[in-house]
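Excluded from the complex is one protein chain; the other protein chains are retained at their positions.
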Amino acid sequence: MSDPLLQVKGLGVRFPVRRRRFGAPPQWLTALDDVHLEIEAGRSLGVVGESGCGKSTLARAILALVEPHAGEIRWRGAAVRRSDPAGLRRMRRELQVVFQDPFGSLDPRMSIGESVAEALDALEGLTESAAVRSRVAAVLEEVGLDPSLARRYPHELSGGQCQRAAIARATVVRPRLLICDEAVSALDVSVQAQIVNLLSALSVRHGMALMFISHNLAVVRHLCDEVLVLYLGHVVERGPRESVFSAPRHPYTRALLAAVPEPDPASAPAAEPIVVLPGRSGAAPPARGCVFQARCPRVDALCASQSPSLAEAGPAHVTACHHWQTLEAWPAGSR
Amino acid sequence: MTAAPLLSIRDLSVDFVTPRGRVQAVREASLDVASGECLAVVGESGSGKSQLFLACLGLLAARGATRGSARFQGQELLGASAAALNAVRGTRIAMVFQDPMNALTPHLSIGRQLGEVLLDRGLASPQEAHERSLAALQGVGLADAESRLQQYPHELSGGQRQRVAVAMALMTRPELLIADEPTTALDVTVQAQVLQVLRRARRDGLAMVLITHDLGVVAGIADRVAIMYAGRIVEIAPVRELFAAPAHPYAAALLEAVPRLSEASVGRLRSIEGQPPTPGEIVQGCAFAPRCPDVAAICRREAPALRPAATRAVACHVPRIRPDRES
Partner (left out) sequence: MSEGGLWSEAGRRLRTNRAAVVAGGALVLLVLASLLAPLASRHAIDQVDWTLSPLASPPSLANGHWFGTDSNGRDLFVRVWSGTQVSLLVAVLATLVSLAIGVAWGATAGYLGGRVDDWMMRFVDVLYALPYMFFVIILTVVFGRSLWLIFLAIGAVGWLTMARIVRGQALALRQREFVAAAITLGLPAHRIIARHIVPNVLGTVVVYATLTVPQVILFESFLSFLGLGVQEPLTSLGRLVAEGALEMETAPWQLLVPSAVLALLLLCLNFLGDGLRDALDPRTD
């Protein structure tokens, strides 16, 4: 049984919050705390959460753009460390990323052909111009762009076209895992659908695994086999798509699902006490107890004093809630 | 409709002069907003939905020119003097933007900014202004309103700032609120809070124009929907009718392209081929023709006009539903 492509265990990432006083100990903002996840070859994992949940930090930690202070990341069984440049280079050849801003993720001073060629040069060492040209043309066609657009600059293209170019750059070396960090969030609805379809097609065609980070639950439901829900840097629920979406076992997941406005006027907005969570995410996590206690409708003394560990609520489905067994039945077919 | 509409826009066009030539952002748009109703205006980038209402309020960037008419309670807004516009803007018509920092000044406290809305226009005494500011913050669901008044915008989160922006807009008890993508930048749970605030405001008789690209938001709050494409209004219909049976192929395609949480759908999303025309592109015939699954020969020659019929209006030569034949 081969190792899963990506294994994340007990990952913790924190950032210093600068204190202006000399000699005072640094304060830390914990972006991620004790995160576990695994992605097998060819599978897709959706990571959902709101602002401040740490999903982008998770992507950056996996890509070795930030240094974790705890836990480990294993790529195909081998530990990933920022201090090991050779290992990183091997990993980067197989693990690539598409970012949120289609215009921002491409160098405005390079044509998109040059951006893609740079990937070939950096990751495969391919510099021979004829070979590079043909690979670039091939990958541009594969993502639905006319190869003649290789000479264009990002500002001459639309958002959707730029995002396709970014996908071309990321996939030209045939990575085993593609991380999509809010890759469709900045696109129009009709273009979003095109890009989601493209990612799905590429994944199937090349056996490429996907880690799809998004706040858009509907897209995640569409695209991903498994879902991971983050809240203030903690995993609150994780499981297979159907299991999580049709029978969510954490109050936050439920609130999240209920809050998504459905494009169907026949379905009235869900009963307001469930939908509308008080307060906001992005506040600092509490010192003790469950990370969701400040906004949870089910909070009690146990929640305030003890942080729940991940409990198995179903096959491959875990939740971090003390009271998951006593939550009301989730109305069947409502989401 | 027996009562006169609150806002009546007729054949409004917005042109921009750019170094690359003339760009038509809005082409002959016509619509009405009735008193107390919520009209959602839906479109993607380049549809002109924001420009249309910025033009009505005289807020267009320097190189924009408008033609046509926009009447608010019978008073013509286009080409009105700055004084006339100022009497209407911020008092009878209020606006909320996507970025709340468009409304909030970073260096003034919340209380000061809320109060200024009334004090600057001599609409209340300082004592009254303070009370109404407090009530406004409570009205948008911000806890601990008294201390919020002392805070500065940077101390609040995005969602809280947007709620303050809404509170500010409602201070003068306007008759019409124009909200341009008010929840687009917010988390979904925070969006639910802000939408709740807007729904509550509507119960007091506020009419609203909600500019958005999110069909889910539209379904939850709007009475009628206007769909815009490439600067033109292509369909106007009551919300339920539009979602149940869209007439314009673009509206239909948009509804199909939206991924829905409720469907355990796997497989391809129904996307629309191609992309919308860039704002400067000269378009012959219907702008949606290159992407339309139902395109006919006439579509490429002649741009369809918006034909009103019963409760709906469609601008299409080959609509899926003929509005005048609706039972």
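Order as written gives the chain letters A and B; numbering starts at 1 within each chain.
By our rule, a contact is a pair of C-beta atoms (placed from the backbone, for glycine too) under 8 Å apart; a residue touches a chain by one contact, two chains touch by 3 or more.
Because the structure is predicted, anything quoted here is derived from the model rather than measured.
S.K.: Which residue among A:Gln7, A:Thr30, A:Gln96 or A:Gln293 touches the omitted chain?
M.R.: A:Gln96
S.K.: Among A:Ser111, A:Asn216 or A:Thr253, which residue is in contact with the omitted chain in the full complex?
M.R.: Candidates A:Ser111, A:Asn216 or A:Thr253; residue touching the omitted chain: A:Ser111.
S.K.: Using the document's contact rule, name the residues of subunit A that touch the chain not shown here.
M.R.: Interface with the chain not displayed, on the subunit A side: 60, 63, 65, 88-89, 92-93, 96-97, 99-101, 104-111, 114, 118-119, 122-123, 152-153, 155-156, 166, 169.
S.K.: In the complete complex, which positions of subunit B touch the hidden chain?
M.R.: Considering the whole complex, subunit B reaches the absent chain at 16, 18-19, 61-63.
The criterion applied here is as follows: only the chains that are shown with their structure count from here on.
S.K.: Rounded to the nearest whole Å, what is the centre-to-centre distance of subunit A and subunit B, using the mean of the C-alpha atoms as each centre?
M.R.: For subunit A versus subunit B, the centre distance works out to 31 Å.
S.K.: Name, in rising order, each residue of subunit A that touches subunit B in their complex.
M.R.: Listed in rising order, the residues of subunit A that touch subunit B are 50-51, 158-161, 188-194, 196-197, 200, 215-219, 221-222, 242, 245-246, 255-257, 259-267, 269, 272, 275-278, 280-282, 333-335.
S.K.: Which part of subunit B faces subunit A closely enough to touch in the complex?
M.R.: 44-45, 143, 157-160, 187-193, 195-196, 213-220, 239-240, 243, 253-255, 257-262, 264-266, 268-273, 275-276, 278
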